[in-house]
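Below is one structure; the comments refer to it alone.
One protein chain omitted, others in place.
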Amino acid sequence: MTNEQLKEKILKLNSSAAIAEGKTYLTVTVPSSELYALAKTLKESEDTAFDYLMCLTGVDYATNLGVFYHINSSKHNHSIVLKTTTADRENAEVDSVYSLWKSAEYHEREVFDLLGIKFKNHPDLRRMFLDDDWVGHPLRKDYVDTINIVER
Amino acid sequence: MVEEIQKTIDTEEEYTINMGPQHPSTHGVLRFVVSLKGELVKNVQPHCGYIHRGIEKMCEKITYPQIIHLTDRMDYLSAHINNAAVCLTVENALEIEMPERVKYIRTIIEELSRIASHQLWWCAFGMDLGGLTCFFYGLRDREKILDIFEESTGGRLIQSYNCPGGLMNDIHPNFQQKVKDFIKYFRKVLPEYDQLLTGNVIFQERAKKVGYISKEEAINFGLTGPSGRGSGFACDVRKRAPYHMYGKVDFKEVLYTEGDTLARYKVRIDEMWESMKIIEQLIDNIPAGDYAVKMKPIIKLPEGEYFQRVESARGEFDVFIISDGNKNPYRIKFRSPNLVNLTAINAMSKDHKIADLVAISGSLDLVIPCMDR
Amino acid sequence: MNIIGYITDIFKGVISLLKGMKVTGSYFFRPWTVVTQKYPENRKKLEMYERMKGEIVMPHNAKNEHKCTGCGICELNCPNGSIEIITFQLVSEDGKKKRAIDKHIYRIGMCTFCGLCVKTCPSKALSFAPNFEHAVFSRERLTKILNKEGSVLEKGVEG
Partner (left out) sequence: MIFNIYDFTSFTQWIDNLLYSNLSPFWALIVEMTLIGLVFLLGYALVGLFLVYLERKVCALMQNRIGPNRVGPFGLFQTIADLIKLLLKELISIKHSDKLLFNIAPFIVIIASFLCIAAIPFAKGLHAMDFNIGVFYVMAVSSMGVVGILIAGWSSNNKYSLIGAMRSGAQIVSYELSVGLSLITMVVLAGSMQFSTIVEAQSDGWFIFKGHISSVIAFVIFMIASTAETNRGPFDLAEAESELTAGFHTEYSGIKFAFFFLAEYMNMFIVAAIAATVFWGGWMPLHIGGLEGFNNAMDFIPPFIWFFGKTFVIIFLMMWFKWTFPRLRIDQLLTLEWKYLLPINLINVLIMAFLVLMGWHF
């Protein structure tokens, strides 16, 4: 499907989605509560068939936290970007897409580890790279470490 | 932590062992907490982060040309490909068209690093299975590629040859001849690899039907690169989203459908042949021209999100840059193929022997610094 | 079990094993194919590639002059802070004030050989040298001062 067709299709599925044309991919912004449902339909419907999660990225936008999902269809070879944000920085929570794409398991653990976004229904959400007793989430913009991070 | 895990999985029959962080077959500091029942693997829990350096955090503080020396140190066995990914992202964001010469040289060196990486994988895989001699043959031939790199780029393992806007310097005048000599040599030596390991009945028995993963599962787990193509998942980014010269050269996407360790092995061996084919098509036709375009002294990406996929030696390597218009990225994410490939190891090695776990983790070709970043 | 299959299996297996032994055996009986070198002994004969990134040096000409103007671009571009430049004000004969380097400090222990300092230097004052034997017994010796004692800026290089 081309980007235009995808745009139409997504607007039909979720009218509240904000769609921005990126350089190559469409970026679909949806509220975190609706993301899972949209992802599920996108994966399961025959003409989109987004069965391959390329990349899952967590971002700290200073005021809110965001998660990007780069998904691709191995059958049709079209890609799309899903984006969601949560304003709650203390208890940020997004639905896990592990049940759709198993490759999300480590991606989500990594995001939880470094950005502190919790994923609901993740089977094994614990720290990925850092120690279990580490305090804070290093990729957040307000993370301070006076010993190891040298500001220039 | 170990005690905790042990308590949850140690039943009367199962027991846990730690494979790693220091273990001969994890090629670095990866730790598997393996619960075994006799010799049968029941559960594998990988623990990463022993060389987590926080490259993504570091990148937020430095400029785009400086990122190159950090991506070098992620997947150090195919460092050039990672660099090219970052450079491509920056160049596409700035909408700069690279000169043909740069594209040619980048493609050739990328394929050379792919061969070098697969060679090292081959010898390490042979060593994992106990064939120590493979290790030296692989390294011997890899040395020839490293020599070519050293002559042109100045670095052997870590070249830092790419930079946003082209290459650091032009190729050495001997480059073309040396590459041609290497290909001639390697076409003669590669069949020896097959005689020594591929055809060997012990190896075949060790690799066949070990670590099976179906195509659907492979896609679901996001297995890319040779590991995914061994299951029949046509995930070669060089074909699916061509970059550099890959859209214009003729090569085959190697696909096997068996989905076992042997298939993943064969994909890599065949990919070496395909890489040589690509290089041969390009090496004689490198067009004259600049080796770099003039860039501004301080590179600032316009505000926005930029995503670039490349095919690294181990799978799909993605760079995702979110820019706020400054000279350094607001957020940069590297999608490491190794980390995603590792996801599947538990499903693959279930109910196999502990020796098979070694073979399976070897066949996924994990590079730990890339995984941990 | 198929008896013929059983026997052919054995023969095929043995032949595949012999093929492997042929490869290793052929190398065993050809000692001239040895590729390793005796390193410290062949030090004199070692030829390094001219572009090899061994260390960063500041080439000086015969009159003990270098090209570094002390602009500090390399210091800015270095991702690890391994370069530090200490400058002072030099008053030339006609009374103009000019910046000149006192010390170009290079910490090879922190250097990652990314080549950005060499690439961005406007007066091409730095270059790579193919020396690779950097092992020393104390960390202090990894800090090097690149400009030689008493060296001055080459004529014609503008800062």
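All chains are identified by letter, namely A, B and C, in their written order; residue positions are counted from 1 within each chain.
Definition applied: contacts are C-beta pairs under 8 Å (C-beta built on N, C-alpha and C of every residue); 3 or more make two chains touch, one makes a residue touch a chain.
Note that this is a predicted model, so its numbers are computed, not measured.
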{"item": "Chains on display which the left-out chain touches in the complete complex", "value": "B, C"}
{"item": "Absent-chain contact - pick from B:39, B:181, B:216 or B:303", "value": "B:39"}
{"item": "Which residue of B:200, B:336 or B:363 touches the chain not shown here", "value": "B:200"}
{"item": "Which residue of C:21, C:108 or C:152 touches the chain not shown here", "value": "C:21"}
{"item": "Chain not shown, touching residues in chain C", "value": "10, 17, 20-21, 23-25, 27-28, 31, 33-36, 38"}
{"item": "Footprint left on chain B by the chain that the document does not show", "value": "15, 17, 23-25, 39, 126-133, 135-137, 140, 196-197, 200, 202-203, 205-206, 353-356, 358"}
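Just so it is clear, only the chains that are shown with their structure count from here on.
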{"item": "Chain contact topology (line, ring, star, complete or other)", "value": "line"}
{"item": "Approximate Å spacing (C-alpha centroids) for the pair chain A, chain C", "value": "41"}
{"item": "For chain C, residues contacting two or more additional chains", "value": "none"}
{"item": "Junction residues of chain B - those touching two or more other chains", "value": "none"}
{"item": "Residue ranges of chain A in contact with chain B within the complex", "value": "22-25, 27, 51-55, 57, 59-60, 68, 70, 74, 77, 81, 101-103, 105-107, 110, 114, 127-130, 132, 138-139, 149, 151-152"}
{"item": "Partner chain C, residues of chain B touching it in the complex", "value": "62, 65-66, 68-70, 72-73, 133, 140, 143, 147, 150-155, 158, 160, 163, 168-169, 172, 192, 195-197, 199-202, 204, 297"}
{"item": "Residue ranges of chain B in contact with chain A within the complex", "value": "1, 48-49, 52, 54, 56-57, 61, 92-93, 217, 219-223, 233-235, 240, 304-307, 309, 316, 318, 320, 322, 330-331, 333, 335, 339-340, 342-344, 372-373"}
